[in-house]
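One protein chain omitted, others in place.
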Amino acid sequence: MKYVPILLILPLVSAFLAPALGIVNKKFGRFFNPILYGLGIFFGILLFINEYPESHLIVIGGWRPPFGINLYISPLSYIGIIGIYLLAFFIHIADIENPRSSYYNLLFALFVFSSLGVVLTGDIFNLFIFLEIGSVAVIALSSAVSERAGTRAAVKYMVPSNLVAMFMLIGIALLYSSLGTLNIAHITASQSLNGAIALVIGLSIFTSLFFEAELFPFNTWVPDVYKGSASTFSAALSGIGGLASALVLGRLFLTMMGPESSFKLASNQLSSILYIVATASILIGEFSALKERDVKKVLAFSSVGQMGLVALAFATRNPLAVSAGIILLVNHSFAKPLLMIVAGFFVKTTNETRWDDMRGVARQYPMMGVLFIIAALSLMGMPFFMGFWGKIELVKSLLDGGVLAWVGFGAILISVIVEGAYFVRMSHAFFEQPTEDIKIAKMGKMSIIIPICVLVTVIIILGIFPSIMQGFANHISSDLLNSNGYINNIIQSVSSAGVEL
Amino acid sequence: MRANKNYVIFNIAVLILMLVATLYIYKAFNSKAPGRRIMSVPIEKRVSYRYITKSVLNPTERRVVFGETGYEDGSANLVTSIVVNYRAFDTLLEVIILFTATAGVLFLMRGRKRTGYSEASLIVKTGIPIINLFVAVTGIVIILQGHLTPGGGFPGGAVVASGFFLSFLAYKYKANKTVFLILETIGGLGIIIVGLLGLFLKLSFLENFMPLGPIGGFFSSGIVLILYILIGIKVSSEISNIGIAFVSHDEKEGL
Partner (left out) sequence: MTLQHLFFINAAALIFIGVFGIITRKNIIKILLAINILETGVNLLLVAIGWRAGSFAPIVTRVHSDIVNFVDPLPQAMVLTAIVIAFGTTAVGLVVAINYFRTHNSLETTSFSGGSVKYDEDEVVS
């Protein structure tokens, strides 16, 4: 159990070796990185089989929390570790026939490391540094392939990213001056903060979380970054980045700012803010996707809408709704990379980027077209796909809520209709009779077929047997909502901020 | 400058909104409702009091005396004891951020050839070697004395790298990126190996496994000296790499 930090620093081994070995082999990491990600999947599953569903505290540096930094292994982190390593492995395999330079692989490994770190850590300043590592890696990777659209995307990501990171640091500074500690469990266990100050601190931390999770006021970067970067990197951003940022949102909003924590006097107001932001993200995301013509931007706006659904589920603080949110999150994290990889392949073969210029491309590659449709159906929430179980549970829980929950319910209904419209329209365009002036190149697709088959298998299996996923999701939601359990596992006493531990 | 009317209105609107927000935040900080407020925790009740008295393992009221042994951590500089011992994982991550930024700069500036070069003047060319001597000595002293005086690996590494920068500016030569990349790799792997040694010899990653000495002595702080030397090597080679990417005159294509 004490060897768990090795699971976290696996990507670092490749990253630290890359500068020197990159001189010898210009494409270092093409085969070394997937080995490391595969080891990560293997050890993650081993850990899961041995320890589920207990939670463990991993101390780093030998000093127990709240004086040292700790990692926390819980149902939330199992899904984080296995999901992130799985997605990283298969997205890297999809890229293997198109070898990238050693620095690209280095930055990708550091992006995976930062996403793992935000899910595992238990200290809020540590979380801030992990978010900054991720943001520098994303800036560099998104302008890697294209000099024009990619650089515009990097600028559009970089400016708001630095702004919200500084807001988060201001929130951490104010939190430290009011409570005297930086450990998340100790913050949750402290005496209650003044209502207005809790609102200010909560908002400043929220800005950073909303930016990472592609939610409404900070989602201007999403379409440009998805379009301007390589499609495998957009797949990684939506899958790994979306998974990690939503799990962090869940941990900080539900556990640290819950109704039994030190933020209790502002907890209802923060919930209302999250309701409004989530509903706005759903509506704005889906309606923008409806009138968009570029295929990668359509998928980007659809991402914004799906993250809005997950945030809406978290805003209710209801155990059933939160577990429905987890199911929707896992559904999105497996379906959206599939859609992005297939869309990128279609863009490469037809050399067009608007979906109405790509008519008939799926007749040349029927298997990819069919897998695209399956993933789109799962996102829409068709029965017998994974998205259906998530949406139906969420809708049931929202009907018991207050006024804001009814507004969210209305937004979900509207979004289902709109999603159906644009996904069906796009799939129809792919399968139509091709027009005369389209040139569809024949390209090798072996390395792309394997990952997307794996991803679609996961979606289909979890859709036909929903009880597997529902069991996990219930454990995760009870881990997130149980502030006292979190505190007891980490600092073994529910004390005030008198630090006499 | 084109004074676009919409732009001016936008600026004024943003200014008014920000002033209103500042007013609200100021009133929130001074609200008299129950609950903890900003700056309401004296230092005795913060986490850092136990760092000051070096009593994380057993809470005592004993104070830290210069020259004595037997404390749980050996640095005289309390900030160093936090940065490299109590919260060493944050320092590892800080090193990784600098590493990521360097990799990003080298990656995005690949394939550039520098055009145009203006010769440095005679004063610069004569003065730089003399100044570099002082710069190098100062940098190495700051790195090595991180646990006794303010400083450590990060400022010391930056000072050493500024010496390299000065010579890139003064002389036209092709800087060899390979040496710096190898140094960077040695530094990074060294830090991970020290952390793993802590994991295998003792109980957790990055734990101190070397003996401690008297407060104020040179060999007094366990792995702090080793970590700071490795961090100094890594930071100076990284910043020099960034300098090469921006400033020096490499005739072959970068990366």
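First chain written, first letter: the chains are A and B, and each begins at residue 1.
Just so we're on the same page, a contact is a pair of C-beta atoms (placed from the backbone, for glycine too) under 8 Å apart; a residue touches a chain by one contact, two chains touch by 3 or more.
Since we're looking at a predicted model, the values are computed, not measured.
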Visible contact partners (per top-of-document touch definition) of the missing chain: A, B
Listed residues A:Asn33, A:Ser74, A:Ser229 or A:Asn489, member touching the removed chain: A:Ser229
Among B:Tyr7, B:Tyr24 or B:Phe219, residue touching the chain not depicted: B:Tyr7
Option from A:Ala149, A:Leu203, A:Leu290 or A:Met382 whose C-beta touches the chain left out: A:Ala149
For chain B, the residues touching the chain missing from this view: 2, 4, 6-7, 10-11, 14-15, 18, 22, 39, 43, 46-49, 51-53, 63-67, 76-79, 81-83, 87, 90-91, 94, 97-98, 100-102, 104-105, 108-109, 148-150, 154, 215-216, 242, 245
In chain A, positions touching the absent partner: 125, 129, 132, 135-136, 139-140, 143, 145-152, 154-156, 158-159, 162-163, 165-166, 169-170, 172-173, 176-177, 182, 227-231, 294, 296, 344, 347-348, 351-354
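Criterion: only the chains that are shown with their structure count from here on.
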Between chain A and chain B, centroid-to-centroid distance (C-alpha), Å: 30
Chain B-touching residues of chain A, taken from the complex the two chains share: 2-3, 5-6, 9, 12-13, 15-23, 58-64, 66-69, 101, 103-104, 106-107, 110, 113, 117, 125-126, 129-130, 132-133, 136-137, 139-140, 143-144, 174, 176-183, 186, 190-200, 262, 265, 497-500
Contact footprint of chain A on chain B as seen in their complex: 25, 27-29, 31, 33-41, 45-47, 49-51, 56, 59, 85-90, 93-94, 96-97, 99-101, 103-104, 106-108, 110, 178, 181-182, 184-186, 188-189, 192, 195-196, 198-199, 202-208, 255
